[in-house]
Every structure is written in C-alpha cells, then in structure tokens.
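The structure follows.
The complex is shown incomplete by one protein chain, all other protein chains being positioned as in the whole.
Take a look at chain A:
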C-alpha cells in the first residue's frame, strides 16, 4: 500500500516539475485578468464569460477572441484543463466537483488592497510557473504607484464612494487604496466603515466629502444607481460627483492606478 502511495507522490512530483500547466481555465473575472498578465494566450483554454464584457473587464482587448466558459463542471471537464482558477466565493459547487475529479483548482480570494493584489499575482504566477513575469508585473505596478504618490498635495481632499442603496467602501477595500493612491482621504473609512457596507446618509453629511464617487452601473444594467445622490441633504453639500469605471475598480490590478489617476485629475480640491 505504502509503495503505491509513494509511487503516486513521485508521479505527481515528476509531473509538476516537468511541466507548468498548459491548458488553463479561469472561471472568475479577476483571475482572468491575472492570468492574461502572466501567460501566453496559447496556454489559456477558456476564460470566464464575463471576460468579453468591456464594462467589467479592464483587459477585454487582450481577452477578445479567447473561448469562454460559463463555469459549470461538465463544460470545464470537457475542456480537459490541467489547472482551473476560480474565485473563492464564485462557482463553489463547481470547484468541489472539479477537485473530486482530480483536476487541480486554485481558489483566489478577491483582493481588498494593493498588497493583496501583489500577493495574488504571486500565487497565480507560482501555479502557472511564471514567477519572474509575476515579479515584473508587481514591480511595474509599484513604480507607477510611487510616481503617483510623488504628485500628492496637502491638504488632501475627502472622497467618498456612495452608490445604490447607500452603500460605500470603507477601510480594507480596493477603493481605499485607490483613493489614497490619488492623494485623497476615504470619507467612509473616516466615518468608521470597514469593508463594503451601508453608510448612513447622516454620516455622509457629517464628514461632508469634496468628491462623491457614484455608481457606474447605469450603463451595465438597471438599478437604482445614483438615485440617492438627488436627496436634498446630498444636493446641498455641493460635492463634486464623479464616476470611476467599474472595470477599473472591480478587480485588483494596474488598472486601479488608471482609476486613481482619473480621480487625481478630475476630483475637487478640499
């Protein structure tokens, strides 16, 4: 028995050492984009169906023409991948099923900060055997971030995200790092909001931001969108309303710095 398992282990070792995965499937918008930055197109068997959507996908040009998968297990099995990248919370049942069939699955949690962006690029780079390329991507990101930070002015304007249903992004979110890369303070974080969550209108009025970042959802599908921004209490504040493109804020990556750059240029000073 032990000989059999030792043989299996050996076989696994040989296969990981000899070949980096060549038939990679990604089932999550954010892993799609990490993957596209790291490997050649030929190694990608399929991306998520969202990858073709220019509204959510910053790298939609790079993804154009690549096959897509909806994310059900049958479909993925038929593609015979040697690595599947998934989000931690998406396609949960599919992930469990694929693992049962012995397909290597790497679950990547969504990044909540620039540090986590770098960490995720590293783990995916390692899984696909492109460590050097991963470090290049991270270095480029950090150089650009440092350039942005060199342009900051004091005092910093207060900026708050405020979208449908009164939701906002506090500390420990990508928005927090995007605002700070733009040289802005995050109003929601200063009002005590941690993570994504509802921000009572009263607290918004209390910290009185110079910039209100609204929802970009209106183009993508019908929602209440920016209805609450027409509330008299907000209208009276005189904050500048801006919209950051969803594709630059949903997933972590260099495009976050494009959003920061836009905020830096278009945002109101305090």
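The working rule: a residue touches a chain if its C-beta (ideal position, glycine included) is under 8 Å from a C-beta of that chain, and two chains touch if they have at least 3 such contacts; residues count from 1.
Please note the rule applied: contacts and distances are computed from a predicted model.
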#### Entry: Chain excluded from display, named as in UniProt, from "ATP-binding cassette domain-containing protein", "Na(+)/H(+) antiporter subunit B", "Aspartate transcarbamylase regulatory subunit" or "Iron ABC transporter permease"
"Iron ABC transporter permease"
### Summary
By the document's definition of touch, the residue of A:67, A:109, A:192 or A:270 touching the omitted chain is A:192
## Note on the structure
Of the candidates A:54, A:109 or A:208, the residue in contact with the absent chain is A:208
### Message
If the hidden chain were put back, which residues of chain A would touch it?
### Response
164-166, 192-194, 197-198, 200-203, 205-206, 208, 215, 217-218, 220-228, 230-233, 236-237
